[in-house]
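All protein chains but one are shown at their positions in the complex.
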């Protein structure tokens, strides 16, 4: 047991932190201003510049373990994802490490045909285009993946996809060119062998973006927004990702690292909120004493520090488990961090908001938008309750009387 | 001790509820659509229609105890304010009972000269214009009113007002024509005798609206938005509200009923969220059983019901105390509801969001915007911590050793 | 709607408070000392003296609405039960208003034959003996009354009762002479028509007290302790309480007022804890400043005050509902206070413990024992979860789609 980061990680942390401090933080105000001018989902020019700089520094596709990526383990990448969470609207995308593209790229690496890779993975890895993930549906309880009912049927030498999706993250970006879509291909197949994952180019006739949905009052541009989409499209057979009816397993495989990434970015957000509240507390003097010296505020600081440290350690251990025993062996821990990190981050950010007063809920701080993201992550990919139930059932098995 | 509403209140509740159910609820979707077209702070046409209907039904200015109002006590108005909170973006304004106008109208009724009343109060009472309240300042800890430093100085036969305000609620509305401004007029005066309240017409040269601030991504159009304003203006002497250097007392007087109104609207919001979560729970079937039959969800329902009932009773008792022993005698209770109702409402709304999944944070339900309003009210008019401190000190007095 | 206590209640409150302050509080230390000498369940001599004094003052059997009692409504008695909770180990019993005797006396008043009343109710009303309530069983989930399986069968001109009970509150007292026992008499009867309630004199052959169970480390002498009892007894037919197979309804009827009493005593306990923590805070000066002036402590004071006030109002409203619309009409509220008041009280008492440091968990304050009682009441008469479920289902009915 050893809690020190490896020299390799320490070096990468230093590099990403330097990029954060010298390039990203000064760019945040510019980004906010440009986003106001260019609209919620367009890529502001400053971001393109930052991408060039990140790539020049070798801080690019760090999330990707193998081919085309940085070759880092989950345990090595996690601390870098954390740093990227300190500027969540800028740094992940600047390093080409933003959701939902990271998960989509992983799926394409492992499950796409060479032609599809050439056509869509290459520009994604180069940060030239973005992608979307289309799983959730408006009419069913999406917490249970078995409810998904968009139809995928064989038609000619390809597949027809018909159905309605929403919360298709990424699809509002004008730079989004490819969708990863999950649908029901074998309604009567055995459980977990009913769904298929398929790549659908954005320009395919029949991809009809109806509207965007907001998160609290935000359009969530850094994730490319969230689209409601009507699908009635045909794509050639080679757009199939992995096996026919093998979509469930791909979705599961996609989620493991994704949860580490989300969790570590949340820890970064919490640290950013912690910085903001501590700095602010030296500039405000209600009732004659700096907030930093007031008992209730100090109580929040201590609570925040305790919660952040505990959450980080559990996420890191989960990353280590995924690296050493795989997603299956880390199932309890993956569920655990899925539940606990968004709640932790939401709590810390909420206290930072309270510390900043009105400024805290406004656009003058990233707090309200970070809160919306953290809160959303107690819902996205299944609400907390589903993951707690799964975790509990797995734990309880050990105690079930043998019958 | 008697917990039944009076016949008069029961009758008014029935009337407001009927208006809510038959006119307001069906108009919500229209309002949302029109708001999208007309911009965040414009008054959508549907609202004007609803105002006409409300007025025709006699559901108008119910908040105002005396002259020009409905003559209701706090205890009589509170249950009506609650109902208005069930459609917080529409019903308060439709009945001309929305913040910050209610507080401003009360101030004008009690402290304005006849000329000012004629010019500004009359159209406000008629719902023809809106008003703003300018108290908070960006550079000081506004939780402590003594920190306010916008200067009010005598100049010729009037006053010059110089300073920067923000969170001037109402001032983004194109229909806003009058500002109630608080400033520092006697920096060396005794505590609570330093500030002055003054009416400033929006069109006065030197009122410079710099920008709006958002609340969790929302522009808060139903309150007329929140403006940052630079003031360098002169107004004639008769724009003074009440006594010179008597602003603090006016601010305090303004807050008492305001807190009842906010608190009761929050209870209405919580009831609306409760409806939404209970209805939703019969339409979603994760893992083969309606959400309504699942244990964790039922636990939220019970918790929500308990919290709502307890909060409502305390607010009603506070209203009763204000009616019978006045603001001063109700000081502990006013602080208590200032702290407890926003937290209660935020909790209930948050559980409703969780119940609705992605839909809950989106524009498809009023939940995210209601959450933003409830959360904001743990900050506005002083953060919870200040009110808890005040409450505690008042309680502790009883135990202080006599020295 | 009217929140003032009636003159009658104000007068009774003054009388009980005077008795508390002048007689009970000074007796607490004596009582503790005598309890140490006489053993956990014996009645210390001081208590007998206090009973005489209470009776002389007319503060006797206040709980009993009709025959032999004070004729108070629930709403009138509740504020007096609250005061008795401020000295929970002494005052309820001193006024002959302690559990489980109050509930048992009510059952006997309504359901016993004249002979049984003469033999057992009369001395109970006179405070000469105590009684026990035998419902819970060790081998089943007692949260669900339908699980109770102690057998009651007709035998000769009477009934045989066979089974094991525990948590028979009151039965460890050497003064306990009568047990109210619930058993299964019609295993195949329709739900809620299967159980019978019966009076069993303590001296009946076959009543075998096996041991006592503790509550945290306390023997709970003020409730007469809790006994595990093996029953194999025969009692004559006239010991039947109410109808054969009608026990469930009696148990329900017994619970309504019992919950008001428990809830109000809990509020009294919370007020006592509040007093203790506030007084203590002026006597301790960690880090150079009285605890009373420290922010975190003040936060607890405010929270405690808010929680106590809200809980009290809900209990009072529940009492009012029971008086006006009956137990059935108050079902949601009865469940609500069953859940919320023990949690409220436990929280306030816990903060008082934390304020007092080591002294708080010791015998030097009543806090630890009050905590144990409050915590126990989240379990007794069904755990919180059962009552929340019942409450939620009742609420959800309003939203169930008509089928």
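A, B and C are the chain letters, set down in written order, and residue numbers restart from 1 in every chain.
The criterion applied here is as follows: contacts are C-beta pairs under 8 Å (C-beta built on N, C-alpha and C of every residue); 3 or more make two chains touch, one makes a residue touch a chain.
Note that the structure is predicted; figures quoted are calculated from it, not measured.
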Omitted chain - touching chains that are shown: A, B, C
Residue of C:16, C:94, C:148 or C:215 in touch with the missing chain, whole complex considered: C:215
Contacting the left-out chain in the complete assembly, out of C:7, C:26, C:205 or C:358: C:358
Touch criterion as defined above, residue of A:129, A:209 or A:332 at the omitted chain: A:332
Touching residues on chain B - with respect to the absent chain: 294-297, 299
Touching residues on chain C - with respect to the absent chain: 136, 138, 140-144, 147, 166-167, 213-218, 226, 284-287, 291, 296-297, 350, 353-354, 357-364, 368-369, 371-372, 375-376, 378-380, 383-386, 389
Where the unshown chain meets chain A, residue by residue: 1-6, 9, 75, 275, 278-279, 281-282, 292, 295, 297-299, 301-303, 305-306, 309-311, 313-314, 316-317, 320-321, 324, 332-333, 335-336, 339-340, 385, 387-389, 391-393, 395-396, 398-401
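Here is the rule we use: only the chains that are shown with their structure count from here on.
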Centre-to-centre distance between chain C and chain B (centres being mean Cα positions), rounded to whole Å: 43
Chain A and chain C: spacing of chain centres that average the CA atoms, whole Å: 52
Whole-Å gap between the CA centroids of chain A and chain B: 37
Two or more partner chains touched - positions in chain C: 295, 297, 299
